[in-house]
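Missing here: one protein chain of the complex. Every other protein chain is in place.
After this line comes chain A, so read on.
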Amino acid sequence: MSIEAGLQAFIDEARELLQQMEAILLDAETAQADAEVMNALFRTVHTIKGSAGLFALDAVVAFTHEVENVLDQVRGGTLALSDTLASVLLRCHDHLEAMIAALGRGGQMPDEAAGAALLSELHAHAALSPSQAARTAPAQTAPATADPEQHDWLLYLGLSGDLLHHGIDPAALLRYLASQIRIVQVLPLPQNWHGTGGFDPEHNYLHFALHLQGNTSREQLLDVFEFAREGSCILACPVAEASPYLQAIAAETPPDMLAAASTAWQQLGWSPQVQAAPRQEEPEASGTPVAAENGPATVKKSKPAEKSGESHFLRVEAEKLDTLINLIGELVIAGAAGNLLAKQAGSSSLLEWSQGISNLIEQIRTGALSMRMVQVGEIFNRFPRVVRDVAKELGKQIELKISGADAELDKSMVEKLGDPLMHIVRNAIDHGIEPAEVRLARGKPAQGTVQLNAYHESGSIVIEVSDDGGGLNRHRILQKAVDRGLISADAQLAEQEIYALIFEPGFSTAEQITNISGRGVGMDVVRRSIEQLRGMITIESELEVGTVFRIRLPLTLAIIDGFMVKVAESVFVVPLEAVVECVELPPEMHPDDSSNCLNLRNELLPLLRLATFFDLKPSTSDKRNVVVLQIGDRKVGLVVDVLLGEFQTVIKPLGDLFRSLKAIGGSTILGNGQVALILDVNELVQYVVMRESARYGLEKDRDPQLAALPGK
């Protein structure tokens, strides 16, 4: 561990604290926060400041210091956390974040002037009086003079009697003093103990007088005893100035101390030029005793167990976890090979053992993958801020509702999902939600609603961004697409296909380009990033009622539960999450040129014959099966020869050469070393939809199976 590692820890920690700070500030804007929350808010900045000081990050310390002062007032209740103050604090948070980010990359600190401007704004809100901002200087027990030229010093330590109770050891203090300066002589002076009974071993009975030699100042000497000063009387002066010094402090020093010091110093060889204050008998000679509470009679009530997100987590490098998951992938494959061998050997005990191993591997796999799982809330959390800022900028009133934040998905996806989601949300606010006047005219509340929702559905995670805005205008989209030459003027498109046009590169229907959306990164980038995650995005919209963007993603990218099927000699894997059921294909439908649809319990199921699709040698088997797949609301039947069953599938990505292949999502290695291709169910379903659309032509909009997503 080095200072550099410490600095990295500081940066990580500061980021976490800043996140907390932002969350609290955003919460406080909507709900009235209680004292404990305000204290937590204060603590975030307080802790950053404290740690920043360790690394001599003066700019951070100076900035946080001011913010902390204001938050202290908020915490103390002397200042209300108003909307405007929260806004300024949020911008302070941003400035701090920029500072920390600059530290992280070792770059230039953000503009100091910007920070100063923020602070002055902050002060204007807080009306910070100088006394509150001022540093409370430690009280000095004696007037101090700095004269480092002095050589011979006299010191009197009228140490408090309860010093030992506080763990302060006079001997340690003297040893430390000796490390700072040459001690010529120490004179221990017993106090208040007359050698008879009543000796309390926990009481300090000793005062000391010392003769020192060296370059020092009174401050430096007093500083050595800073922790012992309370309740003690500590006098220090150069030998030459002892007489005027004793006179000067006579008014504020207990007379018995003055007398004791004078006497002791004389024993050390000092001769007073002027007699010190007259002696007085005083039985209590050990300074002003301080009531010391040794054991608390009542233990301060500790705070109730709080649920402020401060739970115990272990930080693990993502790389280590990736290595582990890769290894588990290999283990899954090796286990499958073992299983196969056991089957071939035909030994039931071997088979049983191999099954046991398989079970364990599956548990390990699930456990390891769950470590990579994070809550969607991690992405959702940054949206309150985005929505608030964008809404303010556009002068719209927007309420953000978040639900399903505890649904989990793979960490690597969370990272890649942030930007597309951000874009959709910005679009929803900018283009979706109408201006307040329009909303009122349409009989909607002036305040628009944007909702983020996440839920699990048949092995995938669905993330929805919905708004109650104007909805997508199909005519305008069509018009635009024709103008841009994306489609021909007489093209007939289904509702879904029209909506899909907005994902085409270079498409934007916003009448005026604002700086919120419509700045380069188009919806085409959104779709591409979602597809890179093996996901799909669909739109559901009703004019003047609202729009829902629905993103469907696989839960993980590494290992999936697969369903293995055989077509001719080839083995394919279908993600199990997409499989609804398997049925046998009636013999009359076996010929490839027969109907492309199956009547499944009075529901029309379009079929895809994999052998034909991949142009495989026709199978000789007299039995065919249909695997019913469901993606969203659409069902498609895959015609295959043999059903091989469930199989833990480690996804091996296809090389660049095969990147453009349709309908193949990856490959996996089977226990016997054979390679199986993983089908891209989304693409297959899309293909079938296109094929059926082409066949039914204009009637497709009326076909319940192929029409756009039906209403909820």
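Here, contacts are C-beta pairs under 8 Å (C-beta built on N, C-alpha and C of every residue); 3 or more make two chains touch, one makes a residue touch a chain; residues count from 1.
Quick note on the criterion: contacts and distances are computed from a predicted model.
Q: Look at the options "Response regulator", "ABC transporter permease", "Nitrogen fixation protein NifU" or "Fumarate reductase subunit C" and return the one that UniProt uses as the protein name of the missing chain.
A: The missing chain's protein name, per its UniProt entry, is "Response regulator".
Q: Which one, A:D169, A:E457 or A:E603, makes contact with the chain that was left out?
A: A:D169
Q: Have a look at A:V61, A:L553 or A:V639 and name the one touching the chain we're not showing.
A: Of these options, the touching residue for the absent chain is A:V61.
Q: Would you write out the residues of chain A that touch the absent chain, in ascending order?
A: Here the touching residues of chain A are 1-3, 5-7, 9-10, 13, 39-40, 42-43, 46-47, 49-56, 61, 65, 68-69, 72, 135-136, 164-169, 172-173, 175-176, 179, 202, 224-228, 230, 290, 292-296, 299-300, 302-303, 306, 308, 310.
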